[in-house]
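Left out: one protein chain. Kept in place: all the others.
Moving on, here comes chain A:
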Amino acid sequence: MAAYIIRRLLLFVPMALGIVTVTFGLLLLIPGDPAAVLLGQEATPEGIASLRRALGLDDPWYLRLGGYIANLLQGDMGRSIFQNAPVSEIILGRLGATVELAVVALLMSVALGVFLGVVAAIRQGGVIDAAAMLFAQLGISMPVYWLALLLMLAFAVQLGWLPAIGRGEPLVEAFGLALIGNPAPLWESLTHIALPALSLALNSAAVISRLVRTSMLEVLNEDFIRTARAKGIRSRAVVWKHGLRNALLPVLSVIGLRFGALLGGAILTETIFAWPGLGQLTISAISQRDLPLIQGIVLTFAMIYALITLTVDLLYAAVDPRIRLK
């Protein structure tokens, strides 16, 4: 097991190099000059040329790529052209917010998705099944952007129950404060994360609920379920303990993939709710052609994604003892 994990972690290195090279190539191909963007519309051609020299943008591509990789291997992700600060610092300052949002959204979508999927499966063909699947259809087809504005309009503007934008204290810290008797920041954080997390979660919840339903229906027709029922085990235990555990296996890998989708969806959600995470940063970095920052963000997202895939593979073994990792 330990050897397996180490081997998987070592694979990250060539993967990272590949990602860096591909991103770099794409950025070379798309038009738009960071020096010209930095200086704005009123820049003179001489001004742009001078800044390009200062930023080292005139060096041949292999020198720039080589230099970047050499620095990266020493743990240096370079400096952002626009924010004039180390990329690693900028990303670290925002990573927490995005991970928090994605994790909360993932928990919400799993809870909601599994619940709806199971209920729909045991009531197959009934009203509840139809309602749950209608919800799933809506959740899958509604664009995150539109849903987010709609939720904001309803809960922040019309009802005034929740704040429209921003973030409270980080959840973990707020939770710590609540434990020592100061629950106000926790409440503040929860009200702030509710809308962005919900609008991010609904789409994934819908996908998960459909999958759980299909998977459950299959499992509930298996012989061992009939055996369990015949032994007189209570129906609830049959469904949740024997059924769900086996139905969850294919769902698990999808949940892992959904986390990737959540990180992607966060780009839009964060921009709308002014959530200070990586998503917002991604949009501005791309629209400014801030090459080192884009590289850093893509690399970070890729690493998170690789870690998630690894975690899912490990969870597989935990859920299904028949799977051995070598």
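Following the convention adopted for this analysis, a contact is a pair of C-beta atoms (placed from the backbone, for glycine too) under 8 Å apart; a residue touches a chain by one contact, two chains touch by 3 or more; residues count from 1.
Just so we're on the same page, contacts and distances are computed from a predicted model.
*Asks:* Look at the options "Aldehyde dehydrogenase family protein", "NADH-quinone oxidoreductase subunit M", "ATP synthase subunit a" or "ABC transporter substrate-binding protein" and return the one that UniProt uses as the protein name of the missing chain.
*Replies:* The record for the missing subunit names the protein "ABC transporter substrate-binding protein".
*Asks:* Check each of A:193, A:272 or A:302 against the chain that is not shown and name the one that touches it.
*Replies:* From the options A:193, A:272 or A:302, the contact with the absent chain belongs to A:272.
*Asks:* Touch as defined at the start, partner being the missing chain; which of A:79, A:242 or A:289 qualifies?
*Replies:* Looking across A:79, A:242 or A:289, the contact with the absent chain belongs to A:289.
*Asks:* Of A:84, A:141 or A:221, which residue touches the hidden chain?
*Replies:* Counting the whole complex, the residue in contact with the absent chain is A:84.
*Asks:* Could you list which residues of chain A touch the chain missing from the display?
*Replies:* 30-34, 36-47, 50-51, 54, 82-85, 90, 93-94, 148-149, 152-153, 156-157, 160, 163-167, 271-274, 276, 280-281, 283-284, 286-289
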